[in-house]
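Below is one structure. I have some questions about it.
A protein chain is absent from this complex, but the other protein chains hold their places.
Naming follows writing order (A, B and C), and every chain is counted from residue 1.
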Amino acid sequence: MPHLADCRIMSNQEIAPEHYRLTLHAPQIAAESAAGQFCMIEVRPGYAPFLRRPMSFERIFNDGFSILYRVQGEGTRLMAMMSSGQVLNIQGPLGKPFPLNPTYQRHILVAGGIGIAPFPALGDAIVRTLGKTPEIVIAARTERLLLCEKDFRQMGCRVHFVTDDGSAGEKGLASDGLLRLNPGPDCVVYACGPMPMLKAVHAVCAARGAVCYASLEAEMACGDGVCLGCVVESNVEVEYERMVRVCKDGPIFDTRIIRWDAY
Amino acid sequence: MPHLADCRIMSNQEIAPEHYRLTLHAPQIAAESAAGQFCMIEVRPGYAPFLRRPMSFERIFNDGFSILYRVQGEGTRLMAMMSSGQVLNIQGPLGKPFPLNPTYQRHILVAGGIGIAPFPALGDAIVRTLGKTPEIVIAARTERLLLCEKDFRQMGCRVHFVTDDGSAGEKGLASDGLLRLNPGPDCVVYACGPMPMLKAVHAVCAARGAVCYASLEAEMACGDGVCLGCVVESNVEVEYERMVRVCKDGPIFDTRIIRWDAY
Amino acid sequence: MSISLRVNLGGLEMKNPVTVASGTFAYGEEYDQYFDISQLGAVTVKSLSLRPRAGNPPPRLVETPAGMLNAIGLQNVGIEAYLKDKLPFLRKKGCTIIGNIYGHSPEEYAQLAQRLEAEGGADAIEANLSCPNVHDARTARGCSLVAQNPELVRQYTVAIKTATRLPVFVKLSPNVVDIVESAVAAQEGGADAVSLINTLLGMGINPETRRPILSNIVGGLSGPAIRPVAVKMVWDVAKHLKIPILGMGGICTASDAMQFILAGARAVAVGSYVFREPTAPMKIVQGLDDYCRRHGVADINQLVGAMAV
Partner (left out) sequence: MSISLRVNLGGLEMKNPVTVASGTFAYGEEYDQYFDISQLGAVTVKSLSLRPRAGNPPPRLVETPAGMLNAIGLQNVGIEAYLKDKLPFLRKKGCTIIGNIYGHSPEEYAQLAQRLEAEGGADAIEANLSCPNVHDARTARGCSLVAQNPELVRQYTVAIKTATRLPVFVKLSPNVVDIVESAVAAQEGGADAVSLINTLLGMGINPETRRPILSNIVGGLSGPAIRPVAVKMVWDVAKHLKIPILGMGGICTASDAMQFILAGARAVAVGSYVFREPTAPMKIVQGLDDYCRRHGVADINQLVGAMAV
């Protein structure tokens, strides 16, 4: 059940250009949260910005959680100006977590840019709950934006880098990185990143017979399934079940459900 | 000429419950400012609040100035949360300063509540420019809100306290305090505070033949004479000169000009 | 001092004047996680249509300064699924229910009202004659809503009133020259109250892609940005109507709600702000109680339309 809680900022640090890690004291929310879920952050009192901002849990601790965010617009710019000791009102946990299934041999994580955000928590969960070691493709525009390498090395993961500009790892797209790992029916792929990347990753998985779960993004008002603003089109035949809510039915979707040709 | 400048906050301290002193580094603005003038503060980026907030200069230094403010609503609440090192965009100086006239024997300052704000600068100016020592009536709801006593003692002023609740000084209104000082035609009275107080002070001055300059307040959009939003009604006979702009024609007015029965 | 917040909104007894705006509270279940929704004067449900609707394609939502634009397009489960899956929860909670309905003709509205009454699906009907998101903006110039045509408002109202004995509220659009005309038409048609306002038509363009932000291009603007427009319309209508008003548009706090009540609204609905602050409706109930206490007013009805001119 989601909570509304005033949470103290433990730290808020720039970890790469325009990328921050924010840690919040939020024991109650943390206790009920799982990898893949998210929270809605009230950036500040007053009506600018008007809506809360959705952010995935990066890591979940006993007494709180961290998020990893990229400065995108007004809301995240204001977040970046905050400092420890200040308080943010948080709504969460929201949405469905990544499904964890022990039957798969390989767990491959594919992150594009800030899409890395929910994966430290997912990696933790795979290691701890399933006793497996995930592999990860970390893709970004350029070397400096390849985040969280250390976290995954510590879990013992194979880490594959891909950059748009070839400044580190393979030059190419996240889906190229995934292809290199030769996914097959024994794999479950978890993907997070921009829509075109997810579409490409889905295509690879579909071709190779791997199941793929993607964490989707959409502009949100309520985060809680109420406003019907955050929908994406699915393949469901039933007309009125075609629109699925990213916040409540997702944000994690089996990619076979999404009507990719709409994107 | 008014400037627009990003000014660093040197300090922002609570000096009484809900009352703060904010000091800004603003050498250019300070160099051109005089007691009675004010600035417009952009409280923060984004559209909440939408308009700048007008604030009188409390004291003017070589390298900047201070303001004294009371937390009133959203804008001032946000200001109170700021800390030294942060930057505010300031527009100023704006408006007309207090007129200084050496022909008067006595200079009496009458402050109601946060209306004390422009008087430290005015006291300084009277002492330095005219070589006279002003007298001051400081009125407030209660003892803890009697501000700036020390500043005026240091200037050698006679300080008369008045409180609504009698917790310090005389129990009564600012205008009662003024009456005790027995003002007459040899006096110039400077007043700042809420409209009903100014009306009462004007009445005392009119009855005693003292000239009175009041610093008025009105909600402002531009602060610069453009929007015509901040007007008050004057006694001017000419119909279309009846509305005088607090920001540009004031904020300091000879009280005989104001149509007090409209207030 | 004992304060009474009870109001009678055109025959609907409400224990306090606070409800929620249709489409911003779904069917109540989600927000019951944050506060006991039966404490509200009423719960207004998302517009119900005869058949389920998928609504418009995404994107359907964008934030704007102090507000938001939406082009949901009345996605809803349809009246039968509502009666079967959603109503039991609201009834179990003991909520007073305002059933908001949307149809394509007077007959459809009548049918919806009849079904709701027959199945105990609502304690009052709110007829949404003013949704801006059910037309294709590419073809519908300026948009043509039933609520923009007083004669149609009258006809639709008559049809609904004939079909049900439940109190009928008619929800109007701010996109008119004079909302009093629409309100008077509703009153003439027999409406028991008018609900105002629905969203204002608006749109946004992404300059980088040069494409409209909403897939339907045009959407409805809501939130505190439009509050001054809504207060003005409530005040206009209150001066000329005998039936009561359910006021909405940008209400976030008890102080906002008081503006509507003083302007002449018998009850108020909290809309978009509930997305930001799910407990807002409850806090407003408390805030109205505080206000009455502070002002020594024993019965909130004394404040309706009590603005001193």
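To be clear about the criterion, a contact is a pair of C-beta atoms (placed from the backbone, for glycine too) under 8 Å apart; a residue touches a chain by one contact, two chains touch by 3 or more.
The shown structure was predicted, so the numbers you read here are calculated from the model rather than taken from an experiment.
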item: Touching residue (missing chain; options C:Lys92, C:Arg165 or C:Arg210); value: C:Arg210
item: Absent chain, residues of subunit A that touch it; value: 47-48
item: Absent chain, residues of subunit C that touch it; value: 64-67, 69, 138, 141-142, 148, 175-181, 200-205, 207, 209-212, 217-219, 221, 223-229, 231-232, 235-236, 239-240, 250, 255, 258-259, 262-263, 291, 303, 306-309
item: Contacts of subunit B with the absent chain, listed as residue ranges; value: 1-2, 4, 42, 47-52, 91, 218-233, 239-243, 262
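In this text, only the chains that are shown with their structure count from here on.
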item: Top chain pair, ranked by how many C-beta pairs fall in contact; value: A-C
item: For subunit A paired with subunit C, centre-to-centre distance based on mean C-alpha positions, whole Å; value: 35
item: Distance from subunit C to subunit B - Cα centre to Cα centre, in angstrom; value: 46
item: Per-residue overlap in subunit B, given as positions that touch at least 2 other chains; value: 47-48
item: Sites on subunit C at which at least two other chains make contact; value: 65-66
